[in-house]
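Take a look at chain A:
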Amino acid sequence: MTDTHSPDEPRRSTVATEVPPALAVEDLEVAYVVRGIPRQVLRGVSFHVAPGEAYGLVGESGCGKSTTAYSALRYLPRNGRITGGRVLVDGSDITSMSDAELREFRASKASMVYQDPGSALNPTIKVGPQVVEAFRILGQSKTEAQTSALHALQRVRIADPARVLGRYPHQLSGGMLQRVVIAMALACNPRLLVLDEPTTGLDATVEAEVLDLVRALRTDTDSAILLIAHNLGVIRSMCDRVGVMYAGTVVEEGDASQIFDRPQHPYTVGLLRALPRRGLRKTERSLATIPGALPQIGADLPGCVFVDRCELATHECRTVPPPVVDLGDGRSSRCHHIDRIPEIREPEAGAVVASEGETVLQIAGVSKTFRQSGHDVPALVGVDLSLADGETLGLVGESGSGKSTLAKAILGIHAPDAGGELTLDQRQLATKISKRSSDDKRAMQIVFQNPDSALNSAWTVRKILRRSVQKLTGLNQQAADDRVAVLADHLRLSPRHLDLKPSQLSGGLKQRVAIARAFAGDPRIVVCDEPTSALDVSVQAAILNLLAELQAEQRTSYVFISHDLGVVRYLADRIAVMYLGRIMEIGATDDVFAGPHHPYTEALLSAVPSVDGEPSTRIRLDGEIPSPANPPSGCVFHPRCPRFIEGTCDREEPPMVEVSLGHVIRCHIPPDELRVLQARTAAAADATEVDAVADSVVSDEPR
Partner candidate 1 sequence: MEDVGTETSTGLIETQLATPLTRRDFARRAAIAGLAVPTIGGFLAACGGDDEDADDDGGSSGTDAGTDTTAAGGGSEGGTIRVATQKPAGALDPVAMQDLGSYGMLVQSFEFLTTLGDDDIAPGLATEWSPNEDGSVWTFKLRPGVTWQSGGDFTSADVAATMDRLVEAGNSALKGVIETGAVDTTDPLTAVFTLAAPNGNFPYLVSVFNAQAVITKADWTSGTTLDAKPDGTGPWKLESYDPNTGARFVKSDTYDGTPPKLDAVEFQFFTDLGTQVTAVQGGAVDVITQFQVIGGDALFNDPNFNVLGFRAATHRQIWMRVDEGAFADKAVRQAVALAVDRDALVETLFRGQAEVGNDHVIAPIYPYFDSSVPQRTRDVEAAKELLGGETLDVVLHAGDLQEIPQLAELLQVQLKEAGINVEIALESLDTFYGAQWCPAEPAEPPCSGAAEFGIVDYGHRSTPDVYLNAALSTNGIWNSSQYASDDFMAAFTEFQAAIGVDAQKAACTKIQTILNEDVPVCLPYWYNYISGHTKAFTGVRVSALGQVFLDQASAV
Partner candidate 2 sequence: MLPYILRRLVLALVTLWLLATIVFLVANVLPNDVGRTILGPFAPQETVDALNAELGTDDPMLAQYGRQMKALVTFDYGDSYQSKRPVWGILSGPLWRSAKLAFYALVMTVPIAVAAGMFAARKRDRLSDRTIVLAGLASSSIPEFVTGSILAVVFGVAFGWFPVLASFPPGTSVVSQLRFLFLPALSMSVVYFGYIARMMRASTIRALEADYTRTAVMKGLSQSQVMRTHVLRNAMGPTISVISVQVGYLFGGIIGVEKVFNYNGLGQTVLIAAKAKDLPLLQASVVIIGIVYMLSTLLADIVIAWLNPRARLELGS
């Protein structure tokens, strides 16, 4: 079940000049007609993908990645127009194809897999006919197509393909659906396979499975792959070559490891530095940010597209479009000042100091059971936690593990079951928000994941903040206004922002407003529920810096929920790993990452594709998180545990074992033994090839 993988392998063809490319995008220009005016989104995009090669496109949202991908299959929105350039797939220009030719092309030469497999299949039709359809279109007879469909599902490692074919899409899990979509995409053995954020929205463990699958399938097809992902780790682990896009232009291109390790464009540099890489902690330094925002679509950009946000920009950059500088070895960069790249400063060391304070919040035996169509569904089971003054507690776990429920229980949004106790500053807290005193309300606030829905879009920023200040502090109008000004200043919101409505703000600014609101009443505790997962990396960095600074200044405690372990590692002082409503492991961040870990933590850690190209231990988890309504016996993790001990794990609840001071693991295997086992796996990682996993077959249990 365990094996290792080096994400930079395999790299078969770097530049195969003699072979005609599977995909050649040449000077592609695309415009969207908005209110009658065509606005350019792609400004002369060019790149080639060789047969069998995987090419990744990276960049912030809005930079034109997806438009490029969809143009490659000529599937643009109704208002999209290809205004220039060509797209050649397998030598034929798809921009000049007739409708019939295009259909034939899509049926036989190109396929696409995209984000959100849940909506990619027709909900009204069983999976079978939908897969069969992909083969029927190739001219197969009904029986042939049915056989092919069965094989196709086997090929994507679905254990019981016949049963899956008889299911409706909603009866399958997200990972399973993505497999089905991939199976359909591969039906015609396409020359070009476009993957647009294929794993976004899936849990890290599922993401790892899907990526493994794609990687494995590459070995038996000759398809060229064009991969779009905002997750740079995914790109690095999957792609041979990478193009970095900004404002509708490829600004840098080259070998994946080269790009990630030695970026040669200011934008790429900024992008990579914004990530908390290589186990970076807030105590070491703050994250780099890219100031400013993406130019609007259709903006007139006479010079370098990145000029407004570039540290190195000169007058030349504003007026003269930079040339594509060939750096040799297939690398190129569009920059006037490649030589000055090393000048770009690393951020100064962060001033954030880890804190050791009094316990602010104590959670004892908190459970939360929902009633769902007559069944009890325990979402939290006997959670004990404490949170110190000025401390950040990271909560991690797959979706459905109870992270958000715990946060909501703390906040009193979902009152926990009777018996659990919440203590704030040694005072017992009412479980329901409506029963809490205004001081208690003021003491705990939240920052939500999605700033769009977190802010009332009908209100101005000023009104949003003033209302919170007044309500939480009881200040009068004048005093509240003053406090709003101070707050805004603190959050680096200009007074101008205060009179705008959220819809007029960018995502990063909105999240700042949301944070400002949370801090309106000087809270003791702020729950951050995936506060950066909807944001681009450069904005994420700014928000994380801001949170760290605020905490340092005000000694606020955070409960920080995130699925991004890099982010959690950066910000959290302690980490709690949750599974099925239970805390499986808790400890100081460094301890948790260093190990020995709980096998579940181990799996989570190994599932994360690394931006840094480090070979990582890969632990596979079977299937998905079970339904909390019927938790497994014994250790709830045992059915998926790679280190499962029969007769023990499935019978007895594991004990909480203290590994080191404050580092506790809920496992039957003694810590020492775990340490040995995990070290062994890590060692094997260097030796074993990826494809060993190809045999593993995943069950199709519905969610």
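We take it that contacts are C-beta pairs under 8 Å (C-beta built on N, C-alpha and C of every residue); 3 or more make two chains touch, one makes a residue touch a chain; residues count from 1.
On how the list was made: all candidates are chains of the complex that A comes from, given by their letters.
All of these numbers come straight from a predicted model, not from anything done at the bench.
Colleague: Looking at this complex, which candidate touches chain A: 1 or 2?
Modeller: Contact with chain A is made by candidate 2.
Colleague: Taking the touch rule as given, give the residues of chain A at its contact with candidate 2 in the complex, in rising order.
Modeller: Contact set of chain A toward candidate 2: 73, 75, 78, 103-108, 110-112, 114, 116, 119-125, 130, 133-134, 137, 168, 170, 181, 184, 187, 373.
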